[in-house]
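Every protein chain except one is present and positioned as in the full complex.
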Amino acid sequence: MNNLKKAPPVLILEDVAVAYKIRGGEIEAVQNVSFEINRGETHGIVGESGCGKSTVAWAVLNFLGANGYVKRGSIKFQGQELVGVTGEELRRLRGDQIAMVYQDPMQALNPSMRLGDQMSEVLTVHRDMDKKEAEKRCIEMLERVYMPDAANVMNRYPHQISGGQQQRVVIATALLNNPALLIMDEPTTALDVTVEAVVLDLIADLRREFDTAIMYITHNLGVVARVSTRVGVMYAGEMVERGTVEDIYKDPQHPYTQGLMRCVPKLGADKASSILYPIRGRVPPPNNRPVGCVFSPRCDYVREICHNKRPELLEFSSGVSVRCHFAGEIEADKWSPSDDILPPEIITDTSPREPILKLDNLKKYYEVQGSSLKDILGLGEQRYVKAVENADFDLPRGTTLGVVGESGCGKSTLIKTIIGLEQTTEGHAEFMEIDITDEISTRGEDVIKELQMVFQNPDSTMNPSYTVGQQIGRPMKRFSTVPKDEIRGEVIKLLESMRLGENYYDRLPRQLSGGEKQRVGIARALASHPNLVLCDEPVSALDVSVQAALLNLLLELQQEYDTTMMFIAHDLSVVRFFSDQVAVMYLGQIMEIGPANAIYAPPYHPYSEALLSAVPIPDPSAEQKHIRLEGTVPSAINPPDGCRFHTRCPRRELLPDGGAICETEMPPWRETAEGHRIFCHIPLETLNTFDPVITQKPEGSNHVS
Amino acid sequence: MARFILRSIISTIVTMLLVSIALFVLIEVGSGDITVKILGVFATPEQRASYRAQLGLDAPVWQRYIDWLIGNDWRAKRKVGYPLVTATNPQTGEKDWYADVDGQLTRWKMEEGRLITLKRQEDGSVTSHLSSGAWKINEEGNEYFWGVDTKNNTVMWMRGEGAEVWALTKAGLRKEGDGPQKYIPLRKGLLRGDPGISLQYGRPVAVTLIPRIRNTLVLAGVAFAVIMPLALFLGILAGINEGKPLDRFISITSLGATATPEFVTGIFLILIFGIWLKWLPAVALFTSADAIFENPKLLALPVLTLTAVELGYIARMTRASMVEVMESDYIRTAIIKGMPKTRIILKHAIRNALMAPITIIMLHVNWLVGGLVVVEVIFGYPGLGYYIYKSAIFGDFNAIEAAAMVTVAIAIITRLLGDLAYTLLNPRIRYS
Amino acid sequence: MKAKTKKKSRLQKFWDSVSLILASRVATVGSIMVLFWLVLAFISLFWTPYDYNASDFLQNLGPNPQNWLGTDHLGRDIFSRLMKGTQVVLLKTRLPGEGNIIIPGGVAIWGVIGSMALGVTMGLNAGYRGGWWDQVIMQILDALIAFPRIVLYLVVIAALGQGDLVVILAISITGAPGVARLARSLAMDIKTRDYIRAAETRGESVWYIMFKEILPNASGPLLVDGMLRVGYAIFAIGTLGFLGIGLPPPDPDWGNMVNEARRNIFSNQLAVIWPALAIATLVIGLNLFADGLREEMTRYQK
Partner (left out) sequence: MLVKDYMTRHPIMISPETDASEAQNIMTENNIRHLPVVGDGKRLLGLITREKLHVPPSDLGSLNVWEISRLLSDLKVKGMMVKGKDLITTEGDITIEDAAKIMLEEKIGCLPVLEDGVVGGIITDTDMLAHLAHLMGATVQGVRVTIRMPDKVGESAKVTDVIASHGWGIYGGGGHDAPKQPGYWDAVLKIQGGDKEEVVAALEQIEGQEIIDVR
């Protein structure tokens, strides 16, 4: 508003380089980073893991550990140089003028202190406020961040509140002293999408209210697009491009930014927008960065000069600055993928095929023990965690079923039950016409080898003690699918189809990157040529540029081997890209299941609709409906009666009596065309009237942040 | 929380039970013939058998275990037909067993084939008279009588068939006639405070053990009071100065002290303070069981030895825990919140840092007890450890069982306390 | 070709571990102290200055050019006895029975091997299987831990008498609970990894998973712990010897040497120092070595 008077930026970084001393030398984790943040502005910093974005944050706070230091450049906060500030002066800045929120709120809070004490000390220490007054302020602040039952929360300990609430406490604490600069390092990464959406809204509100400058660090391009006004893209310790969100997303100049935009699945209106083109290679580790342009080994436009000379930062009139020798010359629309990163052509075979997996009202309950004396003596009522309730579907051969849902929705339990790691409580499961209701120890080898699994975490998917070859060869040996002396050859063949060479055979897991480990994990799952592969978030721990390559590879292999897949993910865009069928789960119950396209378009289940509107989309020009779920996911021990979603359902009012029926009766399955089923009391006619969640903004309209 | 506590208590009880069985079986079954130790290698098999019967060793193991644990007077009572009670012997101050015959404290003895009733009067004197009508008749038509003899056994005599037994007297084994056919050496059992007779001293174990326990508690208590605050302080000090010279010094010194066996430390200390400097008595001269109360200076070297060994361990634990806590995210949060260093340490770190060591320290008490054995042996300190040592060397199984159970009880109870302290310190458990 | 690369990698591995040790000053000092005694032990197999059991000299001599460390109360050369004393701790175990059968590996080593075998089996079962297995095994371990160590030694020795095997048994039993706890916590950690899930979905047997999938990844901390335990075992052997219930003659036992010298402390004060120092340096050396190694390994992980 007050745009006649230009206030100086709150934070100015100029040519900052941060180095860590290690045994026998030092590593420059961050080089030549410059940017500034104004009052009331959110400046996003995006980049893949290991690109130094957190280091920048810690450098601002001068918290680089014993072996890190700012080697060059200057960091000016409110006109004063921060580099070199120590002791009392630094302590006064921290928590008062500069506050920080980081990723895991559970770790960030002291487990043995009351939340109230942890919050109020910010006031009592910095402002010398008396305890009572401070507590009052804290409660006010908690209410401002929409914390339910704020006064009560003050007396609790961190483990007694949910993750989303913990993050609110952390944010409230950071804001108590009204800091000029708030640094947020992946504040929503540990949270579920619907909670994330609420927290992101909150951050935007607070920024407006307090005029705080926010430095927002994340790897998620969608989140940045939603919260920031300007954004800097970091790669391998450098800021390669910087500008307003609109400019960067609409017309990226740096080849890396362009590549990034191409490999992120976008939850656009049509499926074509979700074709992914990975960036070849991987992010170089800090101790092994190229001499010239850091991106040169992976760049499609690389020329001689890129290998020898580091590019200067070029500034455009639009305010966008780019670190590339050929910035402005590269036209992103003329790019065409080279063969090695071309996604596989998906031949959609629409002819119906026989189901390979049939689930019939499958249930999985866990017994829980209460903590009252009665329970201990076994007199209390036996209670259950109802992890999976009435899973009921058929999976046709050769197709992929994506299962989405937030953490704790039972999607992992579902596949664990199918694969036999958990005993089914009730219901029936059949795989290739063989009963698989019981645990794996009761199954024959012929069933076991047809059912394999790919895991989430690349760091734990492989046994660190054995070589790649041994691990891929083990299933072949165990199921005797390959004669002993041919195992090596077979493993190498598999490795090659994973785009890993023979030289990987004798490597140990610690010599591989995350993406390579995941490939080996897939190879191991495919080694016995299973008919059904269950994938548990196989790409969610990987960087986007690697993720795309792996997804494409999986698709290719599925076509080659005619494998059926179940694919679990929390990321709706990945699932859409990958699946033929999608099931949406909430609190153990499948809420909606059907062909992928049908799920992402009306009619929606109210929960799917809320999920879709919560997903941050890496496209500032996309418009999303604003639906936010209130409250937290109820405990699976005592799930709500009737429809499990009724406690949070934003669409209940559409029913007579405000949806009284939802509280008492299980909803019916409502079936649309082409096998799309919705588990809801609201009649299809009404559901059909919902608008699509994601639409494209009309061209030229102002983006108001 | 109720669940956690209840669980600890149940586990404690089960543990004690398991330990007592293991201990009993190991000692009573594992150790060879105890009579070799007591009667010497020249005793005849007949003498041994007789003596074993007198000790009740001819009963099956499970029977002996139950007798040992909860006593056998309730079992003997059924045989005698009267309630069995104890009364203090005015001469020795120890308890003697009597049958309570209509309010009269009664014992019996057999003399030249005749059964004599001994009735103890109010004033402690004993009247004796013949009781020929007391005999009962069994199926085979033999006359027998179950009664309490003057050596605190419930015994069975057969009329006219006085067995020949070998009695152990101060002068050695003596053959006696008129002996009983069966013995049940009366005891109240460990749980009721009577672990039996010490074979070494010939007196009830409880009587000899209690002053020893007291002495040891004094030694351990003083040592504990010195060690705990000092060790925690040093550990925290080292932890917050991680990597600095002060930390190096504390760490290396405590490592050295911990890794040096107690007897080595003890001897070095004797050499230094007792022989070279002559500040303290080199050998603690515990002339009486109460010596430590008369001359507390005697405690100095034993306590110092224990401190040297234990201090390091606890300090190192505390240090490690402190270092871990200081590297945790919530401490980082506190620093980023601009909290002063002292506040971070006192308010944020210490409580969390003490959680882990406290359980470990409490677990470690049995290590301390182990150390006590050595320290007491070095200094000739009349405590529990020395007692166990002596009993073990002698093979005095009643004594060693009792003493070992006491140490185990101490260890387990402190562990229980540690669990409780942990519960109180850790809100995660407290509020679940 | 293949064999060659393997050989090279083994050499490489050896060099890796050496450099790991050298990287830590603490571990280096510790390994020097341990090596010193190991070398002495090997030399003593072939040569000692004098007969370790013969009273060839005057009694209670101080250090002199002939007897470097002096003589004991029976006029035996202390240095020879110290050297000889290393053998039974580190290098050999005397089996009971006829014929003086001797097997390689000292009492301390076998004791630790025993406790490792026992503890690892218990710990893996408790940690991986959980549930009732865990409850029962932990209860047994609790009972074992509740015994003060020395009391347990005393009880075992009171029950079974003296002898190398009894000492090994005592060390195994007392050490097992600690190893089991460590193995259990490692197993509980490792069993959450996805590769264990992968093995389970392959339908591997429980024993395969415990010993082939879990154990190799737990071996690092377990080995370091074992190293520490050798120290504890020597500590314990010394203590038992001191109490007069340790390793039986004829071989000299350091703890017993301390005990004997203590009785004559007024006539020869230094005699007590040498064996005491020997025990202390060996134990401290092993401790430093293990400690430094552990620190270096965790730094590697970071």
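Each chain carries a letter (A, B and C) given by its place in the written order, and its residues are counted from 1.
Following the convention adopted for this analysis, a residue touches a chain if its C-beta (ideal position, glycine included) is under 8 Å from a C-beta of that chain, and two chains touch if they have at least 3 such contacts.
Keep in mind that this is a model prediction, so the values were computed, not measured.
By the touch rule given at the top, the unshown chain touches A in the complete complex.
Of A:34, A:78, A:107 or A:540, it is A:78 that touches the chain left out of the display. When the missing chain is restored to the complex, the residue among A:55, A:97, A:321 or A:417 that touches it is A:97. Interface note: of A:43, A:126 or A:478, the residue touching the hidden chain in the full complex is A:126. From the options A:39, A:114 or A:383, the residue with contact to the chain not on display is A:39. By the touch rule set out above, subunit A reaches the unshown chain at residues 1-5, 7-8, 10, 39-40, 78-80, 89, 92, 96-97, 123, 125-129, 137, 177-180, 210-213.
Convention: only the chains that are shown with their structure count from here on.
Because contacts link each chain to all the remaining chains, their graph is best described as complete. In terms of C-beta pairs in contact, A-B outnumbers the other of A-B and A-C.
The distance from the centre of subunit B to the centre of subunit C, with each centre set as the mean of the Cα atoms, comes to 29 Å.
Distance from the subunit A centre to the subunit B centre is 60 Å, each centre being the mean of its Cα atoms.
A separation of 49 Å divides the Cα centre of subunit A from that of subunit C.
For subunit C in complex with subunit B, the touching residues are 26, 139-140, 142-143, 145-151, 154-161, 231, 235, 238-239, 242-245, 255, 258-259, 262, 265-266, 269, 272-273, 276-277, 279-280, 283-284, 286-288, 291.
By the touch rule above, subunit A contacts subunit B in their complex via residues 61, 63, 66, 91-96, 99-100, 102, 104, 107-113, 117, 121-122, 125-126, 157, 159-160, 170, 173, 369, 371-373, 375-376. Put simply, subunit B touches subunit A in their complex at residues 1-3, 6, 243, 328-330, 332-340, 343, 347-348, 351-352, 355, 425-428, 431-432.
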